[in-house]
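Of the protein chains in this complex, one is absent; all others appear in place.
Just so it is clear, A, B and C label the chains in written order, and each chain counts residues from 1 on its own.
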Amino acid sequence: MFIAGAVASLLLYKFQKAASYIGFGIPAAASLYGIWYFFMNLTGTEELIVQFPVMAAKFTLDPLGAFFSFVICLVGFAASLYGIHYAEEYRESARIGAMGFFFNLFMVFMLMVVSASHVFWFMVFWELMTLVSFFLIHFNDSEKTAKATILYMVIAHVGGAAILAGMLIMSSAAGSLYFQDFQGTAVSPVVATVLFLLFFFGFGSKAGVFPIHVWLPEAHPAAPSHVSALMSAVMIKTAIYGIIRTCMWLPLNEWWGIMIIVFGALSALLGVLYALTQHDTKALLAYHSVENIGIILLGCGVGFYGMATGNAILAAAGFIGGLYHVINHATFKGLLFLGAGSVIFRTHQQDMEVLGGLGKKMPYTAFAFLIGAMAISALPPLNGFVSEWFTYQSLIQAAIGAGFSGTLIFTMAIVALALTGVLAVMCFVKVYSVIFTGTPRDENIWDKAKESPVLMVAGMFVLVTACIALGLGAPYAASKIVGVITYITGSGLDVAAGITVKSGTGSIVSPFLISVIFVSMLFVPVIFTMIFKDSTSTTRMTKPWACGAKYTSRMQITASPFTGFLRQTMNWLYRSDVHFKETNGYFGKIEYSSHARDIWWDIIYTPIIKGFSGLARMLNVIQNGRMQIYASYVLIMLALFIILAIFG
Amino acid sequence: MELGLIVGLSFFLAVMSFAVIEVRNLNRATHIYTLQTLTLVLIFLAIAWEHSIGTLYIWAGTAFLTKVLLVPFLILMIIKKTGIKHEEAPFGGLFHPFISLGVSIAVAIMLEPIFIRFSLLKLQIPILVSIFVFMMGILGLVFRKSAVKQILAYCLFENGAHLTLALTAYNAPETVEMGILTDAIFSVIIMGALAMRFFHHFGSLDTSQANELKG
Amino acid sequence: MYGNINSAINLLLLIPLAASIAIWAGARWNNRALLFAMHLVAAVATSLAGLNCVASVLHGEKYMILNDFLLFDSISGIFVLVISVVGLLINLYSVKYISWGLENGEIGFNDARLFFSLSHVFIFTMILSVVSNNMILMWVAVEATTLSSVFLVSLYRNRRAIEGGWKYVIICSIGLAFALYGSVLMYSSAYHVIGDAHSAMLWTSLMDNAANFDPELMKVIFIFIIIGFGTKAGLAPMHTWLPDAHAEGPAPASAFLSAVLLKCAMAAILRYYTVMNRIPDMGAFLHQVMIIVGLASVVIAALFIIRQNDIKRMFAYSSTENIGIIASALAFGGKAGIFAVFFHVINHSLTKALAFCTSGNLQEIYGTRDAGKMGGLVRIAPVTALLLGVSIFSLSGMPPFAIFTSEFYTITAGIQSHQYIAIAIFLLGLAVVFYGLVSKFIQVTFGKPAGEVRHASEVSAIANLPLVVLAVIVCVIGIMPPEGLLSLINSAVAIVLNQ
Partner (left out) sequence: MKSLDILYLIIQVVAIILVSPLLDGIKRIMIAKFQSRRGPVDIFQTYRDIIKLFKRSETLPECGTWVFRTAPYLMFAVMATVIAVLPIMHSGSALSAASDLFLIVYLFALMRFIFGVASVDSGNPFAGIAGSREQMIALFVEPTIVLSAVVVVFLAGGVTNLVEIKNFIGSPEILKVLPVFIFSGVAFLFATYVETGKKPFDMAEAEQEVQEGLLAEYAGKRLALAHGSLILKQIAIVGLFITIYLPWPVVGNPFVSLLLFLIKLVVFYYFASFVEGVSTRLRIGDTRLAASGAFALAFISLILFIIGRVG
């Protein structure tokens, strides 16, 4: 049984705090085994009963669980390979040992969460996953991480409490604590809606859905890169797994699907809009996780809508879009984080404004980052395009079937998805080109930079091949996912025909054919150059042309002006606080910096915090030190209870 | 009304307890307290004689030994050691006595029917007075600032409780009664020791000065 | 079997009493080794006796001794188990703590002697209060615990300690006065029904013919009991003395107070609850009262925790909060609810003892209790940081640790009894507590030390040994509680619910 295998190998590591090689070697091997194992039995269901006196823990591995474990192992393998070298950044061996220890625990707990099928143990591993990631984040220990982690822990804990409450209500209705008994419980619609809201917002808080996404851009940049890669690529997916798992129990109704879609669209749009204004690479990538979670939710929303309206094909189409994007997002987001990590590993600099021209010095990282950037902006030959294409198809198919408001919302979702695509392209053009291309902006970074160690690059290239394979091999991958979907919705959809991929409405696209045409078309310009090639073409290297003035690297466009224009037009959303200081005299140095604030922080969170601390201040009065007043509390309480007894 | 003697003694007891709380001079307050416990013992004897209950004689004896002799001696020793004769103004200021009087009488009237229903000796006035004394003790603790006065208040409500116990359930096993008395004595000793240390550190016995622990 | 149980229980009571007198008398001449040796011997002896008694009562047996004045059933078994296990570990730790106190000159040799002898009297009174079958004897024992622990609290000779001690005595005695009234009323009404003076006092007889007590009177009695023992247990509106008393005393003393003493007061309330629960239409009223008090303590304590800057006051407030949890679990009732009550009693006493002793370590390392001046504990004393981490995450209800399991049961009980609003408030309170505790944890362990560090070295291994044992138990009990413990708790639940 895989779980026992994985647990044994990882736990073996847990007790012996060795240096980084062992620290990340074993999880790499374990996840390799995991990938092979999960890929094999995406459809079988096994069970593992672990006898604990308090509650018999039961772990069943059904296709849904297997799919998510496959995703975890895939990214886990790459991240642990990458981690072997990356851990050097944390010099003292105790720290690396501790990091390895927590890293393994993190992997084990995620696997357990995905396969737990008992309310108590699911909650135990769910909270443990948060606890371990809390420690991992604290490895680069700075003032900012303290604020980030407390925010992260509190939101995760409140989400956990909501999930626990929901599951317990469910279990009291179903009469037992095991998940499979929840399947057919008759729950009144009102309670079902309450449960759905509890689950959606409980898991949503972990996934970073729009209103509760605030912790994500704080926590991920603070963590070491391969940890934040694992967190954003995979941990968020466990929340999606949670939403799907819980909604399979409840008797669905249409409005839930539409609600998920609305939230998905909002998260997508706002995620990418905020990503554009970030200077810190990892914060930018974190906001992109919010955006991609939005896209996944769009797909799943259509899936749930289909299940609610009983239209199985629509449900299957929706889920394919959603689940396919889950695996795609895991691969290219992991890749991007690892890429950013290797940049930081070499330059110790997260702020994009200072980096530049690293493409020359770090060619492999540059190439890997480029593939990741193209995949995330869903450019055709790669996997991002295929999953967004599925989502488009499912939205169209849903729009045709729906009533007046339904079509309107679905079409608006399509437009939002398209807009997100454009903004994503803009954002990743900015990120890639500012870091890796152009002239270097900071001399000492430039000479220090060199290609990151072999294993880190190997880790990245595992994910690069995964991206390309998922892109070109779309028909094969999609048919595999259909197996999982038949488990969820009870009916599949013939998706793949040869090299093309079919959607519910019959429209087909074949990424393979496209790349063939693209490559053939590449020869055309080459032929043209052949024909006219009779000139003495000596290519001279010159400085870029700056209308005559001496070219300096400062003249080059940097990250913020690239999107500066967008910030002006969208200032109603960003309300960035512009800091403009005019120093002395006419030719004085002008200092200008504007930082976009996440306005949701003021709208939702500050009032809550103010409310609680205000309440606490009010209550503080009762503990004022004077004994007489304390004594009188006892008497007042006595009087109160007597009144209660008489009238109660 | 039943026999005049018990009723008279109980009224006398009530007046004495009011005086104990109100008198500012600590020495005189302790003397009044000793007088009060004496009347309590007399009540016990009167009831025992009246209703010919054997156990009450033992109760009266032990009460006399501990409460009339030992407790006042301890309190006087504390006053001698700290040398503080006079007590500060109480918490409620001028109208404090009226509040405590009013509240205690009200509570007494309210609780009395409940106690009377199951008590063995259906003597209405003494139960009323015992609850009154109990409440006077509690309110004394709440309103009074001086440590010694608080110890006196503690002994007061101890007497009240003792009288109630005697009236409602005199046939309780002896060990119980002994337990309560030893508790009373020990708490007076401990409070006294603490008061000495309080005086040593705060320079006076005014407990309202001690309000550093806030929030 | 009957014979040696009788002697075992007598032994259990006699050892601490004898020990305290011995220590007071024996350790006259100013040498520490003898003092510590006697203390350790006494502590180990008491806990062994305790465990021996508990072992005999694992499956719901019941023993009555001293012409039925003492009762040893599984309910008292649980509390004696707590006293012996937690008591032993705290005593081990207190030896080290007091030696630090002596070295730093905070306390003199006589104070140390007083501390040790009083702590044994304290253990004696607590065992008596839990074991006694007679209502008023129990009241006397609880009153005695207050008196014996006053000087434990005000050990340090400074103004704050005296103030804490004085408030503790005054407020508790006011509370207990009402409790006395309650028990007197209970006795008189029981006597009226049972008719025999002797047995009217005993819990066992009360439980048997509880059905024909008159509910009106019982309501008034229950109010007096809740007010009386509630003050002693630190339930919300009457908890004002708790932070002052627990924060000012030495760490082992406050560990004793909050880990064990509050539970014994809760034991008294539980006894009355078992009797009252059997009266036909009292359930609703009981539930109403307990819910108000339970939720009030959780919410008020939660709101105070986020404002605290002093580590020990924070843990004191978290004791009030956990007592509130126990009260709400009692209010939810049902099999899961009562199981949660007993399970939480054990979990909380273990975790709280660990928490207070770790704060003792922190005080030793940083020389102050103010969290603002602490920081970077991970680098200075990693083991203490780990212990602090275990205690804080367990208190805030993180899964691997014990308290999460008992909270899990409490919420299941709440949902089974359809108290959705109460559960919502309950979870909200827990979330606020979580924020308060974890933010303090981050402030202390990570970052750079703000204030000056007294001696920046790991606390000596001997001091940490009992704490590590405590930490391990807390982790293990959460997930894999031992078989014996479960049967003990289930039999106690059977008694309460009168199955």
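Just a few scattered comments:
As a working rule, a contact is a pair of C-beta atoms (placed from the backbone, for glycine too) under 8 Å apart; a residue touches a chain by one contact, two chains touch by 3 or more.
What you see is a predicted model; the values in this text were computed from it and never measured.
Taking every chain of the complex into account, the absent chain touches A. When the omitted chain is restored, the residue from A:A146, A:L379, A:L615 or A:L640 that touches it is A:L379.
For the chain missing from the display, the contacting residue among A:W255, A:Y476 or A:F528 is A:F528, taking the whole complex into account. The chain omitted from view is touched by exactly one of A:V191, A:L513 or A:I609, namely A:L513.
Screening A:W389, A:Y487, A:F612 or A:Y630 for touch with the missing chain picks out A:W389.
Checked against the full complex, the candidates A:T411, A:T486 or A:S632 give a single residue touching the omitted chain, namely A:T411. Not every partner is drawn; the one left out touches subunit A at residues 357, 359-360, 366, 370, 373-374, 377-380, 385, 388-389, 392-393, 396-397, 399-400, 403-404, 407-408, 411, 414-415, 418-419, 421-423, 425-426, 428-430, 432-434, 436-440, 499-500, 505-510, 513-514, 517-518, 521-522, 524-526, 528-529, 531-547, 551, 553, 555-557, 561-563, 565-566, 569.
Definition applied: only the chains that are shown with their structure count from here on.
If the chains shown are joined wherever they touch, the resulting network links each chain directly to all the rest.
With A-B and B-C as the two chain pairs, more C-beta contacts join B-C. Among the chains in view, C has its Cα centre nearest the centre of the complete protein Cα set. Averaged C-alpha coordinates put the centre of subunit A at 71 Å from the centre of subunit B.
Centre to centre, using the average C-alpha position, subunit B and subunit C are separated by 31 Å. Of all residues in subunit A, those that touch two or more other chains are 620, 623, 627, 631.
Shared contact sites, meaning residues of subunit B that touch two or more other chains, fall at 138, 141-142, 207, 210-213, 215.
The residues of subunit B lying in touch with subunit A in their complex are 91, 138, 141-143, 145, 207-208, 210-215.
Those residues of subunit C lying in contact with subunit B across their complex are 69, 134, 136-137, 140, 143-144, 147, 150-151, 154, 157-160, 162-167, 169-170, 173-174, 177, 180-181, 184-185, 187-189, 191-192, 197-198, 201, 217, 220, 243-244, 247-248, 304, 307-308, 313. Every residue of subunit A that touches subunit C in the complex is listed here, in rising order: 52-54, 120, 123-128, 131, 138, 141, 143, 145-146, 149-150, 153-154, 157-158, 161, 164-165, 168-169, 171-172, 612-613, 615-617, 619-620, 622-623, 627, 630-631, 633-634, 636-638, 641-642, 644-645, 648.
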